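Here is the structure we will look at.
The complex is shown incomplete by one protein chain, all other protein chains being positioned as in the whole.
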């Protein structure tokens, strides 16, 4: 059985496992106040060319989204996301449980446009009843998006501008950031992201780590963030187990290396599928590929491969998702292609 | 200057003012535990033919929506509303501040259809990832809707059925209920509503009262509701001032009388506008009328009349709202017609 | 039957009722944006000698406490109160429902001392684990306290100082403020309060109004407070019904007049009880009197008078509360004295 369901089906990169072994029995101060965490922070700051960045290590994406959003929004503020955004659907109402409304705007291939945000914000402030509504206080992006697509540098800069104009925070969810950074042809690297966003996170769980995400505030923005993380149940006692993973991922370009394997295998999958005449729901340059399959073939395939069901394409066809990861061997892709 | 902006621009019906004077200096037990509140409750129970109903008096619509929704939903549940529903926009994120997501489904002339709810709920439970999403736990209706339209008895019964099928609560926001009950041709009265809904409220603020809404749980559903209302800041110390208004409104059909005046004047307005060739954005049988005006004429009219701006119809025309109320004199309508 | 249970058993002062009648059928803009509310605000600003004060009218004390506290505290902050403070017990967990912990410090006769606050704050910041705890962000006082006692000008100034030192907000709950202002020998007036506190409220419900409290921010402190009030269910559609009550209370010293009647009758009650040899649980200069009664006598008295049960004094005696109000006639006090 082959598994292409998702990019978090394997454990951690062997280099991380090895590193854990080295430090496992050393005694350390808890809560992320140890020197390994500090080392990881410093490496990330350098990669972002953002020396004043404040960096925190949390356990998972929903936790990060929930804590970051509630710590940055005022009581009367909402967060804007694309109508395919993860916080709109698959986070079990975490943002609302923190007290805030998610405003969904129509996205384009999973992406929010500066124009759509501008239109919404302008209409909001034009509405004479806007004090009866929650004010847009933040723009939430996923990069790569839930459809595997990527923002360009120009698009991020435009989004930053509209955020500045309406005093909104720009927040980028990088659950799969490694796969975005390693994509062919992208002009967005960590420096660009740090330059455009108030806050973003570098996903570990889906990109080589056992678990963990690195939250980067590009400047000081939240008082008592440590306390808020603790209050939200997101503070790990043995915080160095988060830090050490990122310290390793940001040594010798391991994070990019993880990204590249996923891209390489995904590109081979795309190429192979194209040769066989398959078409795609969307042109994705990253590790998630959305392929249109005939329903019969899909049912047949299920016997040998697990994958994600995405949406009905038409009566006879379905869009399915194949996800590669840092751990996908090229052989598995070839096997999959042979089956299709 | 004529005012047709909204239905809460005047104070209270003179009969209520008079009644207040009679009881003003009598000493009473607070928090709605007095005999006037009990009398009002009994009258409402009779009007609903629902002897076991539990009835609470709160101060305003957003307060009611917020308290009722958070007291009835589980932590992992959301509330479904039409995409024009009041809780989706103009309640400043009150539902989300209480921790719950509002799911907006496309409505038809402001109304939610049983079919749309069924489709959503069925798709939700079919989705293998639904545990990552909040479960629909309640359906929220406005009657009349934000577009002045009304559900039929049959539509409410169908909504009840789909709610039963998916174990959701059915909740009806009756901020303008009096104008719905008094509309021509409706087959929905308080008995039908009490029969179909788990909970609803009878709007006072917009229908003759100084302030106040009567929440009707058609059966026992919430433990410690008194405490929850207090906690939510919705418990009035001198609760009899809420009860006495409803006691008066439900004496000698005053509530319906209030409704009828708004309908009578709205019908005259409709008729007059039709004669003059105006057309309507929607066919509304209640006190809110959505008229399409040419922009020039609208600007001219603003000098003499205040009214609600609703939405752009096209480049040259705008939809505006005229609202009549229990207090609108027929002369004001004739004056308005003369101006148009 | 005589009633001395509480100070919110009567309706509104006759002058307010009369005033309501005069404006009842005039059309007005809602949500507190009318000229009567503005007039009331201006009168209050003058009484406080605080021209830049921002003033809002809400419906009741728990609502005010809940909205003010949650709008001023950061996520990681708590509010300090005396261990007899109203927010600690009788507000149904409203502060916690808004997400914040209430820290109770031992009070002296219902009052919090600057020293106790200083000790707590100093110990907090000295504790190396304080980031695992919520930071004190606000001090909450009641004036008069729940025991009828009053702060002096000096005590308020000291509290202001400790609040400044630890960057905490100073908030005064004036549910019974009128009775404090009218007390004999107090050196605290509205100017002193406005000078010392970041925010406070002037209680209407218990001091002559039908309902309503005037929240005074002595400077701009909360963005989007209108939206937050709406979100919290505290925004009255016909807001002028709140404003008009304060406009009347702050005309011709009516608010003080209301206060004085309660003080005059309470002083007579005290004097009469002393003459009869009764003793008091606490020396209260305001409208609440805490008298120690023998249990037999208390039971006997219940047949003719209703009053508040406060606490057991010892096996044979009980502390009961008699509350006078703006509406208490001297005859009722004499009747009560005759019974005792």
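Order of writing sets the chain letters: A, B and C. Residues in each chain are counted from 1.
What we mean here is this: a residue touches a chain if its C-beta (ideal position, glycine included) is under 8 Å from a C-beta of that chain, and two chains touch if they have at least 3 such contacts.
Not measured: the values here are computed from a predicted model.
Asker: Please identify which of the visible chains the hidden chain touches across the whole complex.
Answerer: Computed over the complete complex, the missing chain touches A, B, C.
Asker: Per the definition of touch given earlier, which of A:26, A:52, A:128 or A:275 contacts the omitted chain?
Answerer: Once the missing chain is taken into account, the touching residue is A:26.
Asker: Check the options C:133, C:282 or C:340 and report the residue that touches the missing chain.
Answerer: C:133
Asker: Using the definition of touch stated at the top, determine which of A:10, A:184, A:283 or A:299 touches the missing chain.
Answerer: Among A:10, A:184, A:283 or A:299, only A:10 touches the chain that is not shown.
Asker: Touching the absent chain: which residues on chain A qualify?
Answerer: Looking at chain A, the ones touching the missing chain are residues 3, 6, 8-12, 14, 17, 20-21, 23-30, 59-64, 66-67, 91-94, 97, 205-206, 210-211, 227-228, 230-238, 241, 327.
Asker: State which residues belonging to chain C touch the missing partner chain.
Answerer: These residues touch the chain not displayed: 75-76, 78, 89-93, 95-97, 99-102, 128-129, 131-134, 309.
Asker: What is the set of chain B residues that contact the non-displayed chain in the whole complex?
Answerer: These residues touch the chain not displayed: 70-71, 74-77, 99, 131-135, 223-224, 226-228, 230-231.
Quick note on the criterion: only the chains that are shown with their structure count from here on.
Asker: Tell me the chain pair with the top count of C-beta pairs in contact.
Answerer: B-C
Asker: Roughly how far apart in rotation are chain B and chain C when fitted on CA atoms, stated in degrees to the nearest 5?
Answerer: Best-fit rotation on C-alpha atoms: 180 degrees.
Asker: Which whole number of Å gives the spacing of the CA centres of chain A and chain B?
Answerer: So the centroids are 42 Å from each other.
Asker: Taking the mean of the C-alpha atoms as each chain's centre, how many Å separate chain B from chain C?
Answerer: 34
Asker: Where the CA atoms of chain A average out and where those of chain C average out, how many Å apart are those spots?
Answerer: 50
Asker: Residues of chain B that contact two or more other chains, please.
Answerer: 91-93, 97
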